[in-house]
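A single protein chain has been removed from this complex, and every other one stays in its place.
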């Protein structure tokens, strides 16, 4: 869209964050050196190296687990539940106080637009701690028996798409229920987790309750496979989820998995079209499409296909791609060169298989990892872009004629994390929602999250829930 | 000499509402607790398991979407029909498990009562396990339990009826369909239960009973991409680890086996139902 109204750059100041040249592991309340060869974390928008990050080895993980075990048996387990809750309230408040700092750091390290880190990631992370804080002394009311008990040490491995928010989803319920934590942040986005370590210190959280061991796949594997870990929680790809499920097989470890998705976003001909278009955009371009529950398959009723696509394309034309720290940026940088390569590869396959690729005119920065918002039309359910999780700003458009066909196509996936329905007809919403095999169904909205609302998948999107009363079950042993 | 020579029953599989022999043509000898011949049971093969999964998948849509009230009545009907075959079950359980007549009666009573217990659960699950979620925004947001899908059940090896019912009924109560591998040594009450299910109102395919060897069929079920969950309670000794690993390939929900077979007369709790339920959360805006 040509415009007289060119928004001048509106960069959020970087000066609020103080990135150290190197970081150690956070074990037993202290930053310590890692034994592995350190890795670098880069700003994906510029490829600038932000810091050097310690890499935890098996021995480092072992120290962290031992610290967590000690903290569990001596301090956190025996602590009065109300006091555990107060620590979490403190953490929630500190996250709010330092929200700007976290938002800037998240955008720097991850590449997501500051508008999202500021308005979504960080406030929701604080909300998760606040919500779970209140549970700490009310667990007898969680529907898990009169005296549910923590598992002990939770080993948690989180992804790079919502680094701080996924930390909050994992750490808050674990601590509220009396477990202690060894957390492995994603290789490419460790910085906000390390800043969170500082929050733990400011909150006077007892040493060992939260341990953060940075590193790549091997470090994660060491956490998952450590003998003294009682509970494993993982968010990430289905592929890694499988290997983790294999690794914990036959052990006493309790496992929850939050894996990939290929959500259908179903638009009926009586939908509120303008809001549906917004929902489609929010569904697939939020966080560059690096969202496991992204609405990556648009299922649109044939009778409104042309109109919806025209409207969608016009709307995509207004999306602002670029500097994540600019307050007006809608789509930031792709998180890593590796992810960019995968998005490119799957998009090229989409074209080769006969789908039609559409991208708006869109200037991309010279440096950094970028991919323009992309819509594939004429997609068949057999195409790989209709089946594989792209995990990028790439929408596949399919059509349907009847509600039955919509449901059949929506469910025709090995995943089952989320789905969307757009129609003004209430009874249709409820009927379709009933039949969709997905853990979260958004009707006339999309990509909404809340700590009170259980989130998690059906089928190969994983098992266990995060958030709400249901999320507590993952961290507690039922009592009778 | 008895006045009349008994007509013996042919014990077959129960798949998709019918009683086929194993496609493999195999049978194996089933004896009583003292080793005396009881019957030749069908020896289910991996292809029987495959067919059973197809049947269970086919039945899932209708069973899972039946009203909770309807499912409750169907499960209660199973108890009613079992009651009518009380003597037969007592005889089979006594023979297979080597129990006294009195003890067998207690077990059969408990098995029937277990159906009644679960029958009463179907229309409570959503209100006990569901929630309205007070999200921080103008949305109506609720969570409900839904069945996981097709559940493979390796039934207990020792408790051939009460144990079987105790693992099967909770799977059904939640709206799942089941492919059950029965106790290998004591399969006869399971086949009779199949006959009860066939003459109750349980739709064909909702329950599929395979007599045979869990060690042989278990891996095929654990690895089957169209099986959503597996209950390893009756997994053969030493095989649970392998089965759990195979199940990981399709992210199956796995109920691990207990260290030893539990006391099935104890209060079952809700754990066996919740293990095979998913939580679905639905959001809708609130606007005028």
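Letters are used for the chains, namely A and B, taken in the order the chains are written, and counting of residues starts over at 1 for each.
Assume a residue touches a chain if its C-beta (ideal position, glycine included) is under 8 Å from a C-beta of that chain, and two chains touch if they have at least 3 such contacts.
What we mean here is this: contacts and distances are computed from a predicted model.
Tell me the UniProt protein name of the chain this structure doesn't show, selecting from "Deoxyribose-phosphate aldolase", "NADH-quinone oxidoreductase subunit L", "1,2-phenylacetyl-CoA epoxidase subunit B" or "ABC transporter ATP-binding protein".
Of the names offered in "Deoxyribose-phosphate aldolase", "NADH-quinone oxidoreductase subunit L", "1,2-phenylacetyl-CoA epoxidase subunit B" or "ABC transporter ATP-binding protein", the one UniProt assigns to the missing chain is "Deoxyribose-phosphate aldolase".
For the full complex, can you list every visible chain touched by the one that's not shown?
If we consider the entire complex, the absent chain touches A, B.
Which residue among A:35, A:237, A:311 or A:359 touches the omitted chain?
Answer from the full complex: A:311 touches the omitted chain.
In the full complex, which of A:274, A:302, A:348 or A:404 touches the chain missing from this view?
A:274
For chain A, which positions touch the chain that isn't shown here?
1-10, 115, 119, 270-275, 278-279, 307, 310-311, 314, 318, 327-328, 424, 444-445
Could you list which residues of chain B touch the chain missing from the display?
Here the touching residues of chain B are 137-139, 285-288.
Here is the rule we go by: only the chains that are shown with their structure count from here on.
Quick one: report the Å distance separating chain A from chain B, using the average Cα coordinate of each chain.
37
For a test of understanding, state which residues of chain A touch chain B in their complex under the given definition.
Residues in contact with chain B: 127, 143, 238, 241-243, 245-246, 249-250, 257, 259, 414, 429, 433-435, 437-445, 448, 450, 452-456, 458-463, 465, 468-470, 473, 478, 480.
Could you pull out which chain B residues touch chain A in their complex?
Residues 65, 128-129, 131, 133-137, 139, 141, 143, 148-149, 225, 228, 240-241, 244-245, 247-251, 253-254, 267, 269, 271, 274, 278-285 of chain B touch chain A in their complex.
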